[in-house]
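Note that this complex is displayed minus one protein chain, with the remaining chains in position.
== subunit A ==
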Amino acid sequence: MKKEFDFDDIGKRTPYRTPDGFFEDMQRKVMERAGVKQQRKSPMKLIISTVVAIAAMLTGLLFVPSFYRADDVKPSSSNVLAVERNNATDQVDKWIKELSDEELEELVSFSENDIFLY
């Protein structure tokens, strides 16, 4: 037996362990007990909002050119495309920015499973 005990021999090690996933599970229980609703849109709501957003984007693409007056200086066709693309991408960018992380995650998984998107 050693005559001296050095605290550095043990440091901060303890024999205590926790089950796998304990902290996530504990947080979920606490949130439930505290009455905090996990904000998560249902998949159906997400699909509907996706469809609405895409429809709005397509509407923009179809009708934006008709707002230009005939006597306006006609931009070159490549400029029209650029304007249309900017309007469309701006709307999509804005919509994507407003999505939460969870909604984005669901949208990605939804898109991955949609054979008509590719």
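The rule we apply is simple: contacts are C-beta pairs under 8 Å (C-beta built on N, C-alpha and C of every residue); 3 or more make two chains touch, one makes a residue touch a chain; residues count from 1.
In the analysis below, contacts and distances are computed from a predicted model.
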item: Among "ECF RNA polymerase sigma factor SigW", "Acyl carrier protein", "Extracellular solute-binding protein" or "ABC transporter permease", the UniProt name of the subunit that does not appear here; value: "ECF RNA polymerase sigma factor SigW"
item: Touch list for subunit A against the chain that is not drawn; value: 1-5, 7, 9-10, 12-19, 22-23, 26-27, 29-31, 33-34, 36
